[in-house]
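Step one of this worksheet: look at the structure below.
Only one protein chain is missing; all other protein chains are in place.
Just so it is clear, A and B label the chains in written order, and each chain counts residues from 1 on its own.
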Amino acid sequence: MQKTKHSLLSVGFAVLSHAAVAAESGFTLETVDPDADRLALQAFYQQRFPGVPLEEYVNGIYAIDPDSRKQWDALMEFPPYEFDLEEGEELFNTPFANGQGYADCFENGGIGIRQKYPYWNREEGSVKTLEQEINECRVKNGEEPLPWKKGDLAKVSAYMAFTSRGKVFEIEIPADDSRALQAYLDGKEFFYSKRGQLNLSCANCHLKGSRIHVRADLPGPALGHPTHFPVVRSKWGEIGTLHRRYEGCYRDTRSVPLPPQADEFRKLEYFQTYMSNGLVVNGPGARK
Amino acid sequence: MKMIALTLAASLMVPVAFAQEDTFEQVFNQQRALYGKGHAFTYAGQPYTTDHPEEIEAMAEPTRANAEALITSAEAMRQESESLGYEWRDPARFLKQARTALSENEYQRAMDLAARAKYQARMSIAQYESVNASWQQAVPE
């Protein structure tokens, strides 16, 4: 049997020898170092796609695949999210029945604040996303919450991202509340863990599998993933939120789906956005 | 049985003795991977076949009682997988089909579906355990 095992290893594939150097610490609350993780992830992509400036990663696959970039540049001459953005602005500025508005719920009237989301909420002991707070604002003012994945919520979020374009992501993990670091660590573990019948992790496609064809699709790099959401995705034919995409990706592993804004997804967003610290907000975006 | 396994193994030049560090699970999987189901092999001197335990359960007499028992134990396994947050898409689907088959008195069909659901649920739990020990290797330094 040993023989069988050996020949499987040697005759089969040389995949092992291509494995990137794996980290040896950073998997416990005591050793995890988010900034070291961020720099290691940047280094991974810079080694993988030499010559692509870091700030380009906000453009996803279009940062690293010149052919896709050409088509995208043509598409962006008339960005497909223009109408959503106009509607989002109108929705944002339309007062609720009680006379209050979205601007009253957020710091700086909701303008130019996208780069602070998601954040650790000490009082609630959980990660809060922008979409969550948009809906909480509505409920607080006697309005119905909006569906999480598309439509008006995505449009309001798109407008708020648009007013924040060019601002640098500055996700914080408060040092005096270890629960925040634990949430980050949970998000990190989620990103690298294989799941579902197809045994796929986020990292399988978006780290090593980035810019390698899955049928006609080219998975984008994880670095910069959250910067350009919400997006108009050609496959959807409309605008959608980051958690809509998370849900679809997760479902594609043949797992029982998790709902948008699930605890796991918010922690994943916390991890992913922390990885994108230093990059700018460029949402809303357009993707294949 | 043992005799057949030995003869077969000899004819295929596969060493009968397995390295000590190989667990039963590993040897079972290696044998199933090489030969599919229904293949005889020995482990620690004992004869086995490459049928999953769930498949063996489904070989019991196709009666209502046996079908119900298999569905019940498969559902328990599915719930354990769910509680770990690692539930796969299909076990609940197969179980739904198994219950329909049961209601139509198609006991063998119900048992085969429940067996597949139970096996996949068990594998999803195994996945949870192995991922806990291996996800770290995927993180770049």
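Basically, a contact is a pair of C-beta atoms (placed from the backbone, for glycine too) under 8 Å apart; a residue touches a chain by one contact, two chains touch by 3 or more.
Throughout what follows, contacts and distances are computed from a predicted model.
Novice: Just to verify: the chain that's not displayed, which of "Sulfur oxidation c-type cytochrome SoxX", "RNA polymerase sigma factor", "1,2-phenylacetyl-CoA monooxygenase, subunit B" or "Glutathione ABC transporter ATP-binding protein" does UniProt list as its protein name?
Specialist: This omitted chain is identified in its UniProt record as "Sulfur oxidation c-type cytochrome SoxX".
Novice: Please pick, from A:I113, A:V127, A:C205 or A:A222, the residue that touches the omitted chain in the full complex.
Specialist: Result: among the candidates, A:C205 touches the missing chain.
Novice: Out of A:A97, A:A175 or A:A216, point to the residue that touches the absent chain in the complete complex.
Specialist: A:A216
Novice: By the contact definition given up top, give the residues of chain B that touch the hidden chain.
Specialist: Listed in rising order, the touching residues are 11-13, 29-30, 32-37, 116, 119-120, 123, 130, 134, 137-138.
Novice: For review purposes, identify every residue of chain A that touches the missing chain, sorted by number.
Specialist: 3-13, 15-16, 19, 197-200, 204-205, 208-209, 212-217
Assume only the chains that are shown with their structure count from here on.
Novice: Measuring centre to centre with CA averages, how many angstrom lie between chain A and chain B?
Specialist: Going by mean C-alpha positions, chain A sits 36 Å from chain B.
Novice: Any idea which chain A residues touch chain B in the complex?
Specialist: Residue list for chain A touching chain B: 1-5, 19-24, 26-27, 37, 40-41, 43-44, 188-189, 192-197, 199, 201, 203, 207, 251, 254-256, 264.
Novice: Quick one: which bits of chain B touch chain A in the complex? Just the residue numbers, please.
Specialist: Residues in contact with chain A: 14-15, 18-19, 22, 27, 30, 34, 82, 85-90, 92, 120, 124, 127, 131, 135-141.
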